[in-house]
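Since the structure comes first, as structure tokens, the remarks are kept for the end.
Selected chains from the complex are presented in situ; the others are not included.
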Amino acid sequence: MFAHNKRLQYTVRVGASNPGLANLMLEQFGGPQGELAAACRYFTQALAEDDPGRKDMLMDIATEELSHLEVIGTIVAMLNKGSKSRLSEAAESEAELYRTISGHGNSSHVTQVLYGGGPALTNSGGQLWNAGYIDSIGDPSADLRSNIAAEARAKIVYERLINLTDDAGVRDALGFLMTREIAHQQQFEKALYSMTPNFPPGKLPGDSRFTNVYFNMSQGEGDKRGPWNSDENFQFVTGGAAQQSVDGDGEASVALTSDEQSLLARLAERTASDPASDPMTGAELGMSGEMAAEKEAESLERDSPAR
Amino acid sequence: MFAHNKRLQYTVRVGASNPGLANLMLEQFGGPQGELAAACRYFTQALAEDDPGRKDMLMDIATEELSHLEVIGTIVAMLNKGSKSRLSEAAESEAELYRTISGHGNSSHVTQVLYGGGPALTNSGGQLWNAGYIDSIGDPSADLRSNIAAEARAKIVYERLINLTDDAGVRDALGFLMTREIAHQQQFEKALYSMTPNFPPGKLPGDSRFTNVYFNMSQGEGDKRGPWNSDENFQFVTGGAAQQSVDGDGEASVALTSDEQSLLARLAERTASDPASDPMTGAELGMSGEMAAEKEAESLERDSPAR
Amino acid sequence: MFAHNKRLQYTVRVGASNPGLANLMLEQFGGPQGELAAACRYFTQALAEDDPGRKDMLMDIATEELSHLEVIGTIVAMLNKGSKSRLSEAAESEAELYRTISGHGNSSHVTQVLYGGGPALTNSGGQLWNAGYIDSIGDPSADLRSNIAAEARAKIVYERLINLTDDAGVRDALGFLMTREIAHQQQFEKALYSMTPNFPPGKLPGDSRFTNVYFNMSQGEGDKRGPWNSDENFQFVTGGAAQQSVDGDGEASVALTSDEQSLLARLAERTASDPASDPMTGAELGMSGEMAAEKEAESLERDSPAR
């Protein structure tokens, strides 16, 4: 069960109203790397987890992320505090309000008109949060790696936001939130490696013929070697022929019943294209006379022996 | 530039038509852990990457994932080959067709009616693929970790699909695809650790007061210790008071101009709730007479001294 | 700040594994009327609210909804507990597993394959949760009404779920959750009516010519009168002429600059349709000879004087 205490986990001191900045902050409220995504990610994993240690850790961190969601949402609310009443009380002339709301160089008009200045579960561009942001799949060797990566991404987005504001109070709170992502990443790393073995993920082993192969599928100037495709670590395969149909003829087949075969033949016949035709088309109907004439000429020319 | 060769990277030999199984396979065609997501993930990273080695590797693997998308999509097409013509040629009685299409115990009716049996960019439940599945953010220390995690997840989903079919040809091809995820994960790991340092991600250091703190936010029976919150590795903080407002009073504030303050006051006054009122409400209007009477009685009782 | 206690708000005692039922329960976990939507709805309102009473109430209820999210998610996890390991440990033959996962008559295959049996933030049909479910707009006279309605809807969905299971433990927990929606609705009703006036919502009054008009726009057999369009309460307007262009000529106009006018003329000319033409079309090109002949005949017939 959750309980709430009205004191924030970290104090929020905003220097001045700034709806444009508020909007940027939404990135970590309702954006893909934001705190709602983080909280949902760990909370849903915790509910399904059976290992007592991981379950406890996941719920600890999920709860902290909810507390961070509160901090970042409070920053948004504070930054919008001044402008919120402006629109609802219609304190200024309409033209002035319009200029204010359209002049932040970002999508803050959405936040103001649609959400009344409250923190919205969208990213900074107004894209609605959706659960596709959460990649939990219920296997700890995969989910812990997903969590490590998610913390790394969130850390970077906080870093970018810090670089974008000189409001000391906002920077201070963002600094705390960013730091906690570093701490969480370390915690998930410890949890991953305290489960042994954790690679390859899951239970089924790979097919040893292909586990250590590197296919050099992008070729040309710019081909590089490194530890990720070195001969020490991988079997480096290059050249089209060696990479395709690595196991047989590279054809696709399915065994059909005779009923299925005859139905398929019927469908094929009904929808067959005629390679020998040269049909008039809608495009030609739609050309101007001039263009059609040109095209005709061009086609004649192409047929002429001298070409 | 891409080129295509008509031979598949891996041969597909399907044992029999099976639209229900085809639908499950969509999980790795148009699902969140599927091959389109993988290809888009690495391809978009490759375009923005400036490190020559990583750029080459990302494009190599993106191209391979496109080739895998072709393999899994071909499996879907083969499994649907028999039933596809059944619906379009209306070969059976309607009642029989209805039974067929509704009887696979999953959402294969969508694939048949809407997509005509072709491979659709949805997951196995019909959810449309969306770019929220892709978590690239343009920083290699984060993106490589995301890629490692993505490969781990894809490996698990293939493992689950393998466990669900006894069609030998399908199992064989799925085995190849699963194995390649293992190989890719290793390649991304090598690339991550050949960039040093890569932790913490990005450039800004964390605030050392909070980098190694573990907040024990979920309490009660079930609290566990482990390397992820051990005293060796972390400063373990427990108890509500120690966790909240770690830096000050935990209050939120914003400096408003006097104009903003007076507008806010106007708004507050206009929308104030009256804590001393006991208003009649819509719910009470909507109760049956009997229920309203009961409620009245209950309220009287609560007021009575004996309670 | 949030804290978590490992004891649930309500005890969950599930009678037996049942992944099909687990899937139905997702409706209130990650569905539009579910607990995540409820928690997010009240939490985001609380952050932006300035009235101390409403702010406190919204946070109280948001926190309780998070605790309900935990209860319903735990029900899902318990119902899937048995089947979860079946797939990951591949305990049965593949054919048997396939039958199990495809045989629940609903989308539980998604939950098993994609989410490994964990509670997913989707509805019971696999649709990803999205923030479009949340309709907070930052005005208390609107938001409280939205909350009242949301509680009513959630109550109904719980009622339907209760009607669908005979697992006594699940019914018991669902009954608690359903009841709390009733309690919350009453609380929001009290809060709405303790703010006076709260109708019409917002600050601007309506245009008195149209505030009490009822337009009878759907006509024919089945037209009914009632308090919602009675003469006592509303000015009942019927008949096409009286309902259209209630204020003028019903035309649309915009004052354009002369530059804009000439550009628009150029665009119009370039894309004009010729009403006097009878062009050959792609449809005609695509008809079979027989059909084209029929069509020709038909057209002749239509032109004939006798028609």
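By letter and in written order, the chains are A, B and C; residue numbering begins at 1 in each of them.
Note that a residue touches a chain if its C-beta (ideal position, glycine included) is under 8 Å from a C-beta of that chain, and two chains touch if they have at least 3 such contacts.
From a predicted model like this one, the values you see are computed outputs, not experimental measurements.
Just want to confirm the stoichiometry: 3 copies shown, so how many copies does the whole thing hold?
So the full homo-oligomer, as given in this file, consists of 6 copies.
Criterion: only the chains that are shown with their structure count from here on.
Can you check whether chain B and chain C touch via the same residue numbers (shared by over half) or via different ones?
different
For chain A and chain C, let me know how many angstrom lie between their CA-based centres, rounded off.
Computed from C-alpha means, the inter-chain centre distance equals 24 Å.
Report the inter-centroid distance (CA atoms only) between chain A and chain B in whole Å.
9
Between chain B and chain C, what is the gap in Å from one C-alpha centre to the other?
Comparing mean C-alpha positions, chain C is 21 Å from chain B.
Among the residues of chain C, which are close enough to touch at least two other chains?
Only 1-7, 88, 90, 114, 116, 122, 128, 139, 203 qualify.
Help me check something: in the complex, which residues belonging to chain A touch chain C?
1-9, 30, 36, 40, 43-45, 47-48, 59-60, 62-63, 66-67, 69-70, 73-74, 76-77, 80, 84, 88-90, 114-122, 128-132, 134, 136-139, 202-204, 279-282, 285
In the complex, go through chain A and note every residue touching chain B.
5-17, 32-33, 52-53, 55-57, 59-64, 67, 74, 77-79, 81-86, 88-89, 91, 130, 132-133, 135, 137, 139, 141-142, 145-146, 148-150, 152-153, 155-157, 159, 162, 172, 175-176, 178-180, 182-183, 185-188, 190-191, 193-194, 199-204, 206-207, 209-218, 222-230, 233-234, 240, 243-257, 259-260, 263-264, 266-267, 270
Applying the document's contact rule, which stretches of chain B touch chain C when the two form their complex?
20-21, 24, 27, 31-33, 104-107, 123-127, 156-157, 160-166, 171, 217-223, 240, 243-245, 250, 264, 267-268, 270-275, 277-284
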